[in-house]
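Omission of a single protein chain aside, the complex is shown with its protein chains in their original locations.
And now, chain A:
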Amino acid sequence: MSDGLHARELTVRYGGLVANSEVSVDVAPGEIVGLIGPNGAGKTTFVDALTGFAPMTGEIELDGIRIENLPPHERRAAGLSRTWQSGELFGNLSTTENLLVAARSAGWTSLARDVFGRRRRNGRDVVGAALEMVGLTDIADTLARDLSLGQQKLVGVARAAAGGCTVLLLDEPAAGLDSMESRALAQRLRAIADAGPGILLIDHDMSLVLTVCDRVTVLEFGKQIFTGDPTAARTDPRVVAAYLGTPTEVGHG
């Protein structure tokens, strides 16, 4: 029984700088939650904190299990998966191999399995669904570093989803895509969410976020200034001020 992600009062400090201040976000299964905010608001830091790449305090619960003390790879195994803003694909591996890294486990037992076990002729059956989901079956054998930026972003999404997960954290998957690709991505994200996992979507593309998301959370200077309905976010004075840069009483953290 999936319960989704509950992050409560996450705080990230780098020296004297508070990059995230008591940010709380919930992502239910099948739901797409947008995380928006101006540059430097702490969006990527929040994803880093959730996935174990930034030192944090607070609680993270995934499917009813507390995971804030687990190392990154165990959080992934628990079902919390992410993409990176800069792609971070394994450039020397093909698209299929990139997905297989995430889909197949690799430990002492797989060492024995590699040597003595029967070999599947190729991994397409394992990762085919994930590739199909993002519409990339035709580049299955291309080396990741030979892909276009847009394709790399999509492979990143497919890699994060490969092997199954409860919640997907997508860090600017639409950056570098043109408006048509961006619309196609929106449909794909909706399809992924409908199939089960919840999605936390970070993006600058306001039209993408506001059309595809069920709810949005807005960060400014590491603080949560709004959470709620996307249409309400459009007219919320604090959100408008944050994006237009007008000084408001919700000052610096």
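As a convention for this text, a contact is a pair of C-beta atoms (placed from the backbone, for glycine too) under 8 Å apart; a residue touches a chain by one contact, two chains touch by 3 or more; residues count from 1.
Definition applied: contacts and distances are computed from a predicted model.
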Chain not displayed: protein name in its UniProt record ("CoA transferase subunit A", "Cytochrome bo(3) ubiquinol oxidase subunit 3", "ABC transporter permease" or "SufE family protein")
"ABC transporter permease"
Missing-chain contact among A:G64, A:G91 or A:G196 belongs to A:G91
Looking beyond the chains shown, say which of A:L111, A:A195 or A:V240 touches the absent one.
A:L111
Which of A:A7, A:A49, A:L62 or A:L100 sits in contact with the chain that's absent?
A:L100
Touch residues of chain A, complete complex, unshown partner:
51, 53, 71-73, 76-77, 81-82, 84, 88-93, 97, 100-102, 104-108, 110-111, 113-115, 119, 159-160, 163
